[in-house]
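Data first, discussion second: the structure below is written as structure tokens.
Here the complex is missing one protein chain, while the rest keep their positions.
Here the chain labels run A and B in written order, and each chain numbers its own residues starting at 1.
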Amino acid sequence: MKNKKMLFKKKLAAAILATVFSSSVFAGNLVINSDTSDPAPKKAFEELIADFEAANPDVKVTLNLFDHEGYKTSIRNFLTADAPDIANWYAGNRMLPYVNAGLFEPVDDVWEENGLNKSMASAAAAMTIDGKKWGVPYTYYQWGVYYRKDLFAANDISVPTNWAEFKAAGAKLTAAGITPITIGTKYLWTAAGVFDYLNLRTNGYDFHMALTKGEISWTDERVVKTMMNWKELVDAGFFLENHAAYSWQEALAPMVQGKAAMYIMGNFAVAPLREAGLKADQLGFFQFPEITKGIPMAEDAPTDTLHIPANAKNKVDAKRFLAFVAQADVQTKMNITLGQLPINANSKAGDDEFLQAGFKMLSNTSQVAQFFDRDAPAEMAKAGMEGFQEFMVKPERLDTILKRLEKVRARAYK
Amino acid sequence: MRAYWKANQLKLAPWLFLTPGMLMFAIYVIMPIFQSVDISLYAWDGLGEKTYVGLDNYKELMDDEAFYKSLENNIIWLVLYMLAIPAGLFVALFLNQTVRGIRIYKSLFFFPFVISQVVVGLVFSWFYDPTNGLMNILLNAIGFDSIAVLADEDYVTYGIIVAGLWPQTAYCMILYLTGLNSVDSEQIEAARLDNAKGWRMLWYIILPQLKPATFIAVVVTVIGALRSFDLISIMTSGGPWGSSRVLAYYMYEQAFSEYGFRMGYGAAIAVVLFLIMMLYIGGFLYKMYRDERGR
Partner (left out) sequence: MFPTPIEKTSLNSQRLYKIALPIALIFWLLPLIAVALTSIRSAGDINAGNYWGWPTSFNMLENYTAVFTNSPIGHYILNSFKVTIPTVIGTLALSCMTGFALGIYKFKGNMLVFFMFVAGNFIPFQILMVPVRDFTLSIGMYNTTMGLALFHIAFQTGFCTLFMRNFIKALPHELIEVARVEGVSEIQIFWYVVMPLMKPAIAALSVLVFTFIWNDYFWATVLTQGADTQPVTAGLASLNGQWVSSWHLVSAGSIVAAMPPVLMFFAMQKHFIAGLTLGAVK
């Protein structure tokens, strides 16, 4: 009897101790802010967090989801005011303002201790500013042309590999009453994807990077050449009508319904297209065709990253989380759910045909651009994308638009 | 101390009652105006150090197409928003009856004003949707082509104004309904004996009596037009390519949006907007001053 009582007391004491300690010493609460609100990324993050919590039972993770477009404005606010422990963001120039303002924590130690300098060598440059690493990348994905195989077959079109074939394919589609390319430019950035490819193919990677770095005038005749190529497509009715009214998700519908045949997009479009019912024999992918002969085929492949805000409260666990995300097997699993490609060289890309195609395509090039709004500074990116949207509706205004962009360039790259 | 209070209570009491309210108002409303004017003289990203640039922000503004576009839209808003006043009067005249159930009708007509502009914006985005929106379904039904109102630079501002007029008309309607309630019936009867009818009656007898209601309607409509932020933000984010921006939205975009964070430049836009508003506030205060004197 007495024993039992003792035991009970001991148990009680242990229980109390446990609660005391778990709430004060061991239990870390890790707050993550993320914009992964679309279904596939949302699921990938939830799985990632569950796995992390399973491997680190002493840490409790809170995930704050933001909508994709709204997050881009929120991040400034919460980094300064109410910082989470981890925030997701993008590599390249896009993180520059926060690094310059001292809002991101350098994480060279995470890279050092986990051998990331070797396993993530490919992304090191995009993560480095002033000789320091500012985050850990967890995924990247190819851009290219997604198309309806069945519509191509029905209209006797084979996958175009050069500009003439591409235009011919579009002509056949329009003749058949199908919009060649669907796009929704309401949130502007989708138009930048088209511009990136046209410029990369017309003038090449080095020119494109120099342009986004502000070293080349927007009224340069080479830029005009890119735009004239674009104008050909616009004039030939390649793009979805009223595209300025739609978001990228809304623009998926015409492709699903068979009213449009192609979509110049990132690989994240595959998941919703399948979800909406497109079968394996309907949906295909090809590399954006060559325009100027002989120019190496460079690609857009944006890298998504995780960062520790300088004002984070729990940096210790945040670094553990980053180290966890960097692991080869974690990246493998996560990217299969995301439908994207892992950064870690020891990870395996998923078996999915689109991932394999993207992986192969990207392995063949060393010229990888992040994306227009990640390569160009914010002000230039905004003005540029607005100009692209306007151009796609009013191509006759090309001169005015380019002059305006040139004016912004003079100011934005001080 | 106590004696002092007793002796001077009449002098002290008003300030005692005013202090909390004035303090809050000073901190949150009065001081920020001056701070904004100050910020407009700096280049500042809201994160790092401010750099003094003098009047550079204003000079840039003078050479900024987007600024002029916003200003132009502001004027369109101001002018067209005024339609809410005659429209509100019209609805009020229509509803100023005593048939059964009219009270419910009045409430339901007023309904749009109670709803948040965010909801109004979403409702109208849906209404204008180029593929499935009700407006285009109706247009197609009577043989017209669809119009993507919110993606067309020529229509977009008007499309948003229509959305804004909906609750604003409801507001003006309720003002006029209240006004009509207290119109002097003897005057109306007298005018009827003089054979005044319809429009003439409205113009010479009714409208003069509705003057106070009209005045308030003008005041709230002007404020509403210059604050047209919510609808633009929800319906178009200023697009396509900035054609639906107004100063209020442009300021927000420059100072706070994804690609913005030019606090100084944004503040300069706000100062210009404030000055425009000041003209109007001045007029309003002058009228109020005269009325107060006249009492």
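Here, a contact is a pair of C-beta atoms (placed from the backbone, for glycine too) under 8 Å apart; a residue touches a chain by one contact, two chains touch by 3 or more.
Since this is a predicted model, take the numbers as computed values, not measurements.
Just so you know, the chain we are not showing touches A, B across the whole complex.
The chain omitted from view is touched by exactly one of A:G70, A:G102 or A:P296, namely A:G70.
Note that of B:A7, B:I30, B:L55 or B:A190, the residue touching the chain absent from this view is B:I30.
Subunit B residues in contact with the hidden partner, per the touch definition given at the top, are 9-11, 13-18, 20-22, 24-25, 27-33, 35-36, 39, 46, 93-94, 96-99, 105, 107-112, 114-119, 122-124, 126-127, 131-132, 134, 137, 166, 171, 174-176, 178-183, 185, 188, 201-202, 205-206, 212-213, 215-216, 223, 226-227, 229-230, 233-234, 247-248, 251-252, 255-256, 263, 266-267, 269-271, 273-274, 277, 280-281, 284-285, 288-289, 292. Seen across the whole complex, the unshown chain contacts subunit A at 33, 37-38, 64-70, 74, 77-78, 80-82, 247, 249-250, 253, 257, 276.
The working rule: only the chains that are shown with their structure count from here on.
Within the complex formed with subunit A, the residues of subunit B that make contact are 45-48, 60, 65, 129-131, 146, 148, 150-153, 237, 239-242, 256-262.
On the side of subunit A, the complex with subunit B involves touching residues 72-73, 76, 80, 97, 100-101, 103, 185-188, 241-245, 253, 373, 378-379, 381-382, 386-387, 389-390, 393, 404, 411.
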